[in-house]
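Apart from one protein chain that is not included, each protein chain of the complex appears where it belongs.
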Amino acid sequence: MEKHLSEKFYLAMKKLEPRYPNKKALILPALHQAQEEYGWLPKEVLEEIGTYIGVHPAQIREVASFYTMYNLKPVGKNHLKICTNVACCLRGADELMNFAEKKLGIKCGETTSDGMFSLSEEECLGACTTAPAMMANDEYIEELDVNKLNHFIEKMKVLKI
Amino acid sequence: MRQNTLFEQHFWKDSNRSLDYYLQNMNGYQAAQKVLKEMNPDQVIEEVKKGNLRGRGGAGFPMGMKWGFIPKASEKPKYLVCNADESEPGTCKDRQIMRYTPHLLIEGLIIGSFAIGCKHSYIYIRGEYVNEAKLLNAAIEEAYEKGYLGKNILGSGFDLDITVHRGAGAYICGEETGLLNSLEGKRGEPRVKPPFPAVSGAFGCPTAVNNVESIANVPHLIRMGGDAFAQLGKIDKSGGTRLISLSGHVKKPGVYEIQAGSVTLRQIIEDIGGGIINDKKLKAVIPGGSSSPILTADEIDVVYDVEPLMKVGTMMGSAAIMVIHEDTDLVKLLLRITKFYAHESCGQCTPCREGCHWMESILHKILHGEAKPTDLDLLVDVAQNIGGKTLCALGDAAAGPVISFVKKFRPEFESYIKGQKRYA
Partner (left out) sequence: MPKCTIDGKEVEFKPGENLITVAKRAGVEIPVFCYHPGLSVVAQCRMCYVEIEKMPKLQTACSTNAAEGMVVKTQSDPVVKGRAGTMEFLLLNHPLDCPICDKAGECDLQDNSFGHGSANMRHTEERRTYVDVDMGPVIEKNMNRCIHCTRCIRFGEEVAGIHEMVAIQRGNNIDITTIDGNPLQTEYAGNYADICPTGSLTLRDFRFRKRAWMLKKTSTICEGCSKGCNMEIQHEGNVIYRCVPRENLEINKYWMCDEGRMNYHYTQDEKRILNPRSGATFIGWEDAIQTLKDQINEKPLTVLVGSDLTQQELENILEYTKNYHKGSSVYHFGTEGVFTSAQDLPVDKILKMKSKTSNLNGAEKLGIKSVQEMKSASDVVLVFAGGRANVQSVTKKLEGKKLIGIGVYSLNEAESFSMVLPSLSFTEKDGTIFNHQGIEQKLKRAIQPKNTIKAISEILMLTANKKVKVGAN
């Protein structure tokens, strides 16, 4: 079978193996590690993880699809996840979402045609006392307002990262 | 930062998270030293019981008792699992602990592990806390280097490893058995109880699952002694201090520390939170995370602790207070809350899987002027068919807000149904 996951992936897993009483417990860490490499989790990668863990590939898909952070479809280079839960909602999250949709020209749940941005709604991020908050890829941006959001999107566009 | 607090005075300064700071300014690892050198596991559990330390995750269960349930005679490995999923909307206090006082958590885990006979402890942290997981791992590495973790800790002969396990976006993993399934590499679906985790938890072994704040309190408790810790609480059964997450329409939202049972909800909102933004009128308060039944502006003269809140028909939960002012549309807010629980329902048990989504649909119809007059009672009846009927507490979490919102703010819902109000 052709390998899709890197040496780095297997090294990271080797390091984690002794920390759990069985290999199955490595499913979540493996999915995180693979997503870090690919940005999302293609079918072949899920299958390879199944082979590595020693379970049926359906089992990997079953687990991965339960959690919202695992992308089973490709996402944009910058994934903006705006929290719209209670605390953020009370502090104007809807307005931020509307702004982001207009600014990026996409609806929540979509990716821009150039693949630069994906926009989604996030359930509570646990940053309620600094609401509204969003996650941009792995980073939290808190006490957000339209200006801050605009500035962030502009910066990403210029940096093309 | 308010001084003379156990936690709060150390927040918001990045340099405070280092081991050096912890050793110099927080009597770092002295409690662990005392426990490992001078105490036996039973004495530790006894001391924690004396301190009236109750769980900070939501249920408020006495922690010493929980540890006491772990069967000593069992030949199997035992696990202490730290619940750092912090998923109840409104809650963000554990994040502060992990960001600014990670060694407090590590020391708490050492003491707790010693008490229940655990050799490998896991911190299950929500997937979104990428940065916090990194900070924890860095602190753990520091602790290994200095001999606070690993083999023969502080020369006591006691061994402990700690592993940070990241979740991946699922509210239900804050439920302890959902969390354990997730730790084991499964879907985070809650398990049927019994067996309880104390008998068969992580990997089929006896397990105690405790919230971050609960565990981080243990070093304080041991250092000052159970009696003194209990006296920090100004109310029966609750010892120590409580971290509260104050959010929504207050002038100064934030994570604050109060002595348990020392203030009322009104004092928290007005004195600590500085009152309502733009000096608006208070309309309602969600007092203990989004699953707690809502309180009206007239109901906030209640001591903010477990039993007093229970008496007024709500709960303290994870001590997340969301303050709501007069301009807020509660129909829309309830739809938002219900949508959350429908989205987070794991789907295994019938009332929650089908009912939460149905409640969301009914609320959507109400908000958009498509509902019949009978739909409001239908909504409450559906909520009652969910509440108390589900496998885990998510059903109750979803039903409680619906029942309380409609009961206390019925005219707002009716004005949509009658077409007097339209969704903008």
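We just call them A and B in the order they show up, numbering each chain from 1.
Assume a contact is a pair of C-beta atoms (placed from the backbone, for glycine too) under 8 Å apart; a residue touches a chain by one contact, two chains touch by 3 or more.
All figures in this text were calculated on a predicted structure; none of them were measured in a lab.
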For a quick check of understanding: of B:51, B:108, B:351 or B:401, which residue touches the chain that isn't displayed?
B:351
Which listed residue, B:99, B:166 or B:187, touches the chain dropped from view?
B:187
Selected residue (touches chain absent from view) among A:62, A:94, A:110 or A:145:
A:62
Interface residues of chain B (partner: the chain not displayed):
170, 187, 192, 194, 342-351, 353-358, 361, 378, 385, 388-391
Tell me which stretches of chain A touch the chain missing from the display.
43, 55-59, 61-62, 65-66
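Quick note on the criterion: only the chains that are shown with their structure count from here on.
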Compute the distance, rounded to whole Å, between the mean C-alpha positions of chain A and chain B.
24
In the complex of these two chains, what residues of chain A are touching chain B?
16, 19-22, 24-29, 31-32, 53, 62-63, 66-70, 84-87, 89-91, 122-131, 135, 138-140
As the complex stands, chain B meets chain A at residues 77, 86-92, 94-95, 120, 126-131, 161, 163, 165-171, 182-189, 203, 245-249, 253-255, 286, 290, 320, 322-324, 328, 333, 336-337, 340, 343-344, 346
